[in-house]
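Notes follow the structure.
All protein chains but one are shown in place.
For reference, chains read A and B in written order, and residue numbers begin at 1 within each chain.
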Amino acid sequence: MHKIIKYVVIDIIRNRIVLGYTFFLLLISLSVFSLEDNTAKGLLTLLNLILFIVPLVSVIFSTIYTYNSAEFVELLLSQPLQRKTIWLSLFSGLASSLCTAFLVGAGIPILLYETSLTGIMLVLCGMLLTAIFVSIAMLAAVYTRDKAKGIGVAILLWIYFALVFDGLILFLLFQFSDYPVEKPLMMLSFLNPIDLTRILILLRLDISALMGYTGAVFKMFMGSSVGLILSFVSLCLWTMIPLILSVRKFNRKDL
Amino acid sequence: MKVNLRYLAGCMLLVLLSSWQSNARTLYVGKNHDIHEIKKAILLAQAGDSILVEKGVYKEGNIIVNKRLVLIGLQYPVLDGEGKTEIVTIQSDSCVIKGFKIQHSGYGTLEDPAGLKIMDANYVSILDNIVDDTFFGIYAQYAKHCIIKNNRLTSYGKEEQQIGNGIHCWKSDSLQIIGNTIRGHRDGIYFEFVTNSIIWLNYSEKNIRYGLHFMFSNSDAYIGNVFKNNGAGVAVMFTKDVKMFNNTFEQNWGDAAYGILLKEISDSYIEGNRFIENTSGIYMEGASRVNISKNVFQQNGWAVKIQASCMDVNLNHNNFFGNTFDVGTNGTLVLNNFNSNYWDKYEGYDIDRNRIGDIAYRPISMFSMIVEKIPSVMILFRSIMVTLLDKTEKLLPSITPENLKDDTPLMKPLQL
Partner (left out) sequence: MIRIENLSKRFGKLQVLKQIHFTCNQGECIALIGPNGCGKTTLIKSILGLVVPDTGEMYFNNNKMNAQWSYRSKIGYMPQIGRYPDNMSIGQLFTMMKDLRKHEQHILDESLIKTFGIDNMLNKRMNTLSGGTRQKVSAALAFLFNADVLILDEPTAGLDPLSSEQLKEKIIEEKAKGKLILITSHILSELDEVVSHIMYMQEGELIFYKDIGTLQNETAETKLSKMIAKKMIENKQYA
């Protein structure tokens, strides 16, 4: 398996897009930290960028790459290799190279300027988000035969997680504004990895004081070690479940 | 004859006064003197005498000053209440207490024991004392024309109920609270029914509740004070005619913390203050005829939260930098005025180069309006959707109040 991963990673590096992504992140994070005199504020700005860019780049790049490596996958499939191995190698190759890009581009500056638990958490969350959206992209790619359609589906999924989901939450909050919504709201936030990451990091920053009673309820739960572990477990599940689904589909797919 | 009698009486009074003057004595208290106890010195002294207390630790329980005396500590002698009693109680007019270290008062919520208490006395001066670990620090009730100056008060309260206020003034008039430093009490400075008084150049920090708590106290001024990192900031309530000049409200950060909480305030002035890193710089409820000008609002969560119950508030010529939200409000009716401020978020232009932006600035974002209605929406703070919503609302205002705008926003910050 590690050999296939090696070839996937070599291929991605040769692609140069990931290299560009790394430099882009590096440029942004360095300029954010040097422009903001307050590192907490820098972290906040960077959080917004990470929540926007990381899922978008991960999902689009991975979808396109999965389609483009159809030949490679076909070649491998006629070799004595398990389908699962091939698919998981593709995932690992993609996830590890994009995570490395994130770690170099954003992780190192964050850890240099903000060596705190919050900084480490942000880096960790960014890497998990990368893996999650690689996994979602591969699920979209394995279910749609047509490349253009597959990329469309991937972008729609990103829009759903980045925008539509929050719109739905807003709608629900308007509908149930007279009820205590904190607990259901908390459960809902576990259904969107972007929201979960955003809330996890926000609660660790000073800004959480602005979040009022709801923020306090969230903080009580997610600030506790149980809540923290649960949040990270759910982020891991967000990687695992689409991946498992895509492996199952890929095992039965005709090429 | 009548005239003569009056003249005679006048002469006698003069003689009497001059004889007092000349008879004023100075008593020394200390290990090397005849008098070892302050209480004994007070007993021996006559009104008008001075008592100088030498360095040492005096554990004498509650010292009651019931004569017109000047008590001066030399090199900060320690008055220790051993955690049982009030330490100094002043019951006579015109006393001076200066240069003591007053520590370990008793504590209790019924008697309100203090480090120093002025009870029903006027013209008292409390100067240069260090008050450490007391329930209340300096307590004044029914006091007039008193000066509380350059004292350093520190306490170590953990919860609101277990600690009293730093400088607590009740039903008093014409007080001068100057240059004191207060830490770790419930409220740093507490004013209730205190009129015609001034609070000047004090430093109130890390108190559990308010740095300054101010109620039913008309015609007072507080000037040049620093209120920093207090549990809930500063509260000014149910008062008319307050002048708040050149104070700094800093790092009052927390769920229910404010730079200033204004409730039912009228005919007042807030000028030249700095509001830095507060959850809300100013929170106003039921305020009317309040002038807020030449202030700097920097890095606050909300710079100004102005509830719909406020009217005739003039927010002019202020600088706003780096606040998460500039203005928050809960209604659409706006009876206040927001003109000629500098807003760092203003994106307009100035074609005629008169240093005033050509299009109006709307300091209120859609998101802050929604949050005001449904606080739990705050959980969507900093999400991409909210950013987009705010941008669209800026272009096509729909739910933000139409009149809440600055028609003459400044292009450059004021020199403040």
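The definition used in the following text is that a contact is a pair of C-beta atoms (placed from the backbone, for glycine too) under 8 Å apart; a residue touches a chain by one contact, two chains touch by 3 or more.
Since we're looking at a predicted model, the values are computed, not measured.
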For the chain omitted from this view, which of the shown chains does it touch?
A
Touching the absent chain: which residues on chain A qualify?
3-4, 7, 11, 14-15, 68-72, 74-83, 251-255
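Everything below uses one rule, namely that only the chains that are shown with their structure count from here on.
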Chain-centre distance (mean CA atoms) for chain A and chain B, in whole Å, is 49
So, in the complex, the side of chain B touching chain A is made of residues 253-255, 257, 279, 299, 301-302, 324, 370-371, 373-388
Note which residues of chain A are touching chain B in the complex, please.
38, 44, 47-48, 51-52, 162-163, 166-167, 169-170, 173-174, 177, 181-182, 185, 189, 194-195, 198-199, 202, 206-207, 209-216, 218
